[in-house]
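Removed: one protein chain of the complex. Kept in place: all other protein chains.
So, chain A:
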Amino acid sequence: MANHHIPYALLHGMNVPTSFINQEGSAFDFGELEEAIVLQGAKANLLTGRTAATLEMFPSWPMRYQQTPGSSKSGGESTDSGSALNTISSKTENQFEPDFPISKKASSSYHQAFDQQNLQLQQQQQQEMASDPSRTGTSLNQSAPIVKPLQEKKRASTSEKQLDAKTLRRLAQNKEAAKKSRLRKKAYVQQLESSRIKLTQLEQELQRARSQGLLLGSSGGGVGNISSGAVICDMEYARWLEDDERHMSELRTGLHSNLSDTDLRLMVNTYLSHYDEIFRLKGMAAKFDVFHLLTGMWTSPAERCFLWMGGFRPSELIKILISQLDPLTEQQLMGICSLQHSSQQAEEALSQGLEQLQQSLIDTVAGGPAIDGMQQMAIALSKLANLEGFVRQADNLRQQTLHQLPRILTVRQAARCFLVIGEYYGRLRALSSLWASRPRGRLMSDEQPCQTTTELQMVQPSQSHFSHF
């Protein structure tokens, strides 16, 4: 046992450079082993190249080679070596663990590679030993033992010894790896916890900033409190606008490529369904945040300016279309004008209904000294609930108007209509962007908040919260 600090080579009279001799501690075995293997010859190159690297990474390897030479001679003594290995293993394991950067998987694969290589070497050595009895028994015995410990482990008479050493090695590695894994997990969990706390803090900050009107964001000047319903509405609308672009280009190519009427009708119907989709979205948005729709915060500023009941005014749209649809038959012209007229009447009725609602609300909120505050608010709230109904009816009117167009016009004309509408609102959106980014003069300081708002809006993707419906 005491011998295990003395290099094998020296013990057995091999010619070894003194520089390799006895660097105490775990490291010394690398160089020694390497040297010894080189001296052996066969497959040494193969081993050296690889094992040098692997060995350097695994301080635990040397333990194996601290066995006494005597252990190679008899099965009985291998027990000792086994137990020696045991103690050494446990010692070094504790020693090396903290410095070990290699993951369990890597280490085991390295070990496997080393095992395989050693197996090959051992087999070859066995053959050499067997086939060349003329060789000095001692020298062979001397050289062989270098890898003998490993070889011996595999060929030990009792499989238990073999298992012991191997199992011990595996156990040691597993223990190491498990500990590292636990440490990593702990670090990860800690990171998660701190991230969670940070996230909560950020949310609180954001909420505070919003309530103070510091963040203008997409809700326009003044107090920027955007509800989640509004956010979703804007997001869905942006997506709808992307679809709109697609549909429009399809229509354009369809019209220019002179598609058959049947195909064109299919396109027109698809476009109508596309419109139905936005009205459906608006219907849902009205439930969550009717003010977002009514104030036009989901649209571009230019559209917002001329908004009627949360969207476009159908009669205005028809007026635009009449001017764009040149050759109209008498019947078609009558149909379109009649449509415009009906739409105007319906718009008027709804506007008057909304006016009455407003008046009623004013009366409630203005109230009088005799009215109980809580009750007043309750009544006002129930009146506000009617707003959703008006927005829904307005959208219904818009939807009906659009659906009526293909009934009055030919397919080509209807397709042209939809193109005209899409392009018109696209231009309005572009106008809003241009207006916002126009060079400004001395008045800049006065207009700062509004500009920041619009600029913020412009900075966001151009399709967000721009509408034409």
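Quick notes
Please note the rule applied: a contact is a pair of C-beta atoms (placed from the backbone, for glycine too) under 8 Å apart; a residue touches a chain by one contact, two chains touch by 3 or more; residues count from 1.
Methods note: contacts and distances are computed from a predicted model.
A chain of this complex does not appear here, and its UniProt-recorded name among "Glutaredoxin domain-containing protein", "Ubiquinone biosynthesis protein", "Response regulatory domain-containing protein" or "TPPC8 first Ig-like domain-containing protein" is "Glutaredoxin domain-containing protein". Considering A:264, A:346, A:419 or A:436, the position touching the chain not shown turns out to be A:346 (whole complex). When the full complex is taken into account, the listed residue touching the unshown chain is A:356, out of A:207, A:227 or A:356.
Looking at A:229, A:367, A:389 or A:426, the residue that reaches the missing chain in the full complex is A:389.
Hidden from this view is one chain, which touches chain A at 335, 338-339, 342-343, 345-346, 348-350, 352-354, 356-357, 360, 386, 389-390, 392-393, 396-397, 400-401, 403-404, 407.
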